[in-house]
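The other protein chains are all here in position, but one chain of the complex has been omitted.
The block that comes next holds chain A.
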Amino acid sequence: MARPMGPVRLRRTNYVTLSIGAALCIFIIYFLTSPGGHSRSTTKHSSPIPKPSHKVRRDVQRFDLNKVTITNDPVGNKEKILILTPMARFYQEYWDNLVKLNYPHELITLGFILPKSKEGNAATTALQAQITKTQKGARPFRKVIIERQDFEPPLASQDESERHKLANQKDRRAAMSKARNSLLFTTLGPDTSWVLWLDADIVETPPTLIQDLASHNKDLIVPNCFQRYTDDSGKLAERAYDFNSWQDSNTAQELAATMGPEDLLLEGYEELPTYRTLMAYMELEDMNDVRAEVPLDGVGGTALLVKADVHRDGAMFPPFPFYHLIETEGFAKMARRLGWHATGLPNYKVYHYNE
C-alpha cells in the first residue's frame, strides 16, 4: 500500500498543534504585554517574608510628641526604644545577645538594613529564620523592620584588612552613613524615645545595657568597645577595638585647618597622627567604676545610645566630610552643632566579634 503518509498525519495532529500554538501565543503575548505585573507577583512570593500588602488606615492619627518622655528611668516610664543595626553578616552570637537584653521586649522595635548582595541575601535568610523563631516565642519584640538597599559604591570586600585601609575608608564609611540614615529616618516614627545603635558584630553586652546607658540620661552615650581573643600563650585576653570615640586635640585641630574641604581626618591610622585622647586607652583612677563618664568629641557606632530628639533635630551620619569627619564621628560633631553633647563610659564594656 504505497500511500503517502504525510498529509494524513499532518491533518490528524492539526488540532493539537494548533491548540498548543494558540497556548504558546497566549503565553508570549501575556509576557510581552505585562512583564511588570508578573515579575512583581513572583518576587512577592519568592521572599520568605512577603512584602505586606499596604494596609492604609483611613482615620486621622494624632501623635502628641510633647508627651514622649525621655528620662533616666525608661522602664518605669514605658519609653519605647528603637534598636538599629546595619548588617552585612549574621552572627548567631549577636542575635542571642540581643534576645537576652532584659529591657521589656514589647517596648523594643528592631530595625535592620542589609545590602542586596549575595552576602546580604545569606544574612537576610539567617536573620529571618531567627526573627520568625523569636517572634513566635514567649518574648516577641514589639516590631521588626527589615530593609534592603543597594549600596553605592558597593562594599567590595568585607575582609578585615581590606575594610580598614585608609584609602577605602571614605567610600566605605560614606556608604555606611547612608545605610544608617536610611534605616534611621524610615523607622524613627512618632513615639520613639531612645535609639540604640548596635553593630551586627557586637556579640556580648550586659543584659541591662539599655537601662544602664539610659540611667545616665545623656544625649549621646557610648560604652567602650573591646574584643576578646586568645593571646600567644593561649590565654583569653581582651583588647581595645573601637577607636572612633575620642576627645579632640590641638594637633588634630591644626591638622584639620590645613586640609581641603573634602579631606578626612581619621583615627587609628599611622599616616595621620592626631594625638587625640582615645577612650579605648583612657587610664582612669578607678578602673572598676563602670559609671565613670568622660566628655567626648567623636563617637563610635558599635554601641551608641542616642535620645530620639537628637535625631529628630536633624543630627544624622554625614556621608560627606563634615568638619573633616564622617559617619559616627561626624554625627557627634553635627549633634554638637545642634547643642547636644556626647559622653563616654570608659569602664563599661561591650565586646566585638573576633574575626
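Structure notes:
Operating definition for what follows: a residue touches a chain if its C-beta (ideal position, glycine included) is under 8 Å from a C-beta of that chain, and two chains touch if they have at least 3 such contacts; residues count from 1.
The criterion applied here is as follows: contacts and distances are computed from a predicted model.
Comparing "Anp1-domain-containing protein", "Alpha-1,6-mannosyltransferase MNN10", "Exosome complex component RRP41-like" or "Anaphase-promoting complex subunit 11" against the UniProt entry of the hidden chain yields the protein name "Anp1-domain-containing protein". From the options A:Arg173, A:Lys218, A:His311 or A:Lys349, the residue with contact to the unseen chain in the full assembly is A:His311. Listed residues A:Ile145, A:Ala240 or A:Leu272: the one in touch with the omitted chain is A:Ile145. Note on the undisplayed chain: of the listed residues A:Phe185, A:Tyr229 or A:Tyr275, the one touching it is A:Phe185.
Counting the whole complex, the residues of chain A in touch with the unshown chain are 1, 3, 5, 8, 11-12, 15-16, 19-20, 22-23, 26, 30, 37-38, 41, 45, 47-52, 54, 56-66, 113, 116, 131-132, 135-136, 140-150, 177-178, 181-182, 185-190, 311-314, 316-320, 334, 337-338.
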